[in-house]
Structure formats: C-alpha cells, structure tokens
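All protein chains but one are shown at their positions in the complex.
On to subunit A.
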Amino acid sequence: MNQVWIAIVAIIVAPLIGGLLAGIDRKITARLQGRYGPPLIQPFYDFFKLLGKTRIATSRTQFIWLYGYLIFMIAALVMLVLKQDLLLLVFLLGFAGISFVLAGFSCKSPYSHFGANRELLQILAYEPVLLLMALGVFATNGSFMISEIFESSTPLLAKLWPIFIALLVVLTIKMRKSPFDISTSHHGHQELVKGIMTEISGPYYALVTLTEWYELVLVLGLIALFWANPLWVEILIALAAFVLELIIDNINARMTAGWMVRFTWAVGLVLCILNIAYLYFMKGVS
C-alpha cells in the first residue's frame, strides 16, 4: 500500500519539478545571454495554453504513439522511485524513445521524418551508454536493484566516475541541448522547421512537454543515484549536473547528428567499457 502512495506522489510531483526546472532553465539561459528572461512559471503558461488550442489531426496513429511515450516514461519513473530493477528501467526508457520515433514516422511530413531519423540516431548514441551504466552498477553492487545502491555505504561515484561523465553526455542529449540539439532543432527553426515535433501541435504538444518534464526528472534521478546517501548530496549532485548542462548549452554551437554518434561512442562508450573492464580486473586480482 505504501508503495502505491509513493508511486502516486511521484507521478504528481515529477511534472511540477520538471516544469519548474524548465522555467529555471529559461531564466538562467536568458541571464547568460544578457536578457531579462521570462517568468519562472512560463513553462506552465505554455503548457496550459497549448491545452486550449484546437486539435489539428494529421495522423491518428501518431496520437497513440505519443500516449505510449508518456506511459512508458511514467512507468520508468515509477521503477526509479520504487527502487526496482535498473536494467528494466533502461529498457522502459528505450521503449519510450522508440514510441516517440514511431510518432514522428507515422505522419507524412518530410520534416517529421527527418526529425524521427535523427531521434533514432540519438537513441543509437545514448542507449549503449545507459545499458553499460546498468552493467557498471551490477559490477560494483552485484545486483541490478536500485534499492541495493541505497544500502551500500560508499557512493557509486567513487568507482564509477568515468560512467558518470558518460551519463552527463546522455543528459545533454536527453535535454535536447546544444551541441546535441539535433532532432527537434530547438534553436534552428530554419533547418528542420521543428524536426520530429513539426506535426505535433496543440494539446499533443502539451503531452510531449509533459513527457519531457518526466524524462528530465528521471534522468536527473539516475544521475543522483551516483551519490545516493545522504539525500541532500543526492539532490545537490542532480542540480549541479542540471546547471552544468545549461552552461554547456550556452557555450556550444549545434553539431551534426553524425558527430554526435561518433562523439558519444568514442568518448562515452570507451569510458564505460574501460570502467567496467577495470572493475572486473580488480575483482579478479583480489
């Protein structure tokens, strides 16, 4: 019974935190650019405004995939707050990403297809890193369960810091920030219109925004796991990662999709593999 309540509270509170973080994001970005910036609750205004717009249906299957995106994301978040299996969480996150790609492919617009192709490349770039993260946790704790992470006395960061760096790259991709602002071209409207979001409008855009808030909280939660005890360090490390992303976003130009895959594989994957290989090597020695 207690677990059900934790899940319900997480489902309600996560989008509030996500929306507030998005507001902080826009404010800090504006300040870094020498502007005043919108009010902190601007993302919520945008969200409710989008709910009030008329629906323009381009494809019915698209809506089903968008609901799938939301539901898989919520399921992954519930797995996290209930401290369940990390590997399963990564798979759920993968399903959510694929649902979004299929939503992009299910209408005829070429921009939407371009965006979906690039989203697929993003998944290709970050999914191996997430899987290897789960494997790294297994190598240190001997279990995929998140509850085990909270029970161990030394933080994961001590042994898994290379994987942590790789995870920060994943956070940039997931937040769709420069240099990985690839599939929705948030700042480059002239290039792809709005990429995978082109045909998603009105209330369905609001749905995607909601899912992105869940996603942001979820990925920050994964980052926080690297220093699970005590709670305040956990929150601090997630916030620090978030602010770091904003700074990276503002000092970088957008890169191409091919560069993204090469970079994440050359840096992210190599860091992860070396990390895990070292862990098993040390186990073999002792």
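As a working rule, a contact is a pair of C-beta atoms (placed from the backbone, for glycine too) under 8 Å apart; a residue touches a chain by one contact, two chains touch by 3 or more; residues count from 1.
Note that in this section contacts and distances are computed from a predicted model.
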Hidden subunit of the complex - UniProt protein name among "3-methyl-2-oxobutanoate dehydrogenase (2-methylpropanoyl-transferring)", "Sugar ABC transporter permease", "Putative ech hydrogenase subunit C" or "DNA polymerase III subunit epsilon": "Putative ech hydrogenase subunit C"
Per the touch definition above, residue among A:35, A:262 or A:283 touching the missing chain: A:35
Identified contact with the non-displayed chain, of A:24, A:51, A:145 or A:168: A:51
Sole residue of A:84, A:140, A:183 or A:198 that reaches the chain not shown, by the stated touch rule: A:198
Touching residues (missing chain, whole complex) on subunit A: 26, 30, 33-39, 42, 44-49, 51-56, 189-190, 193-194, 197-202, 205
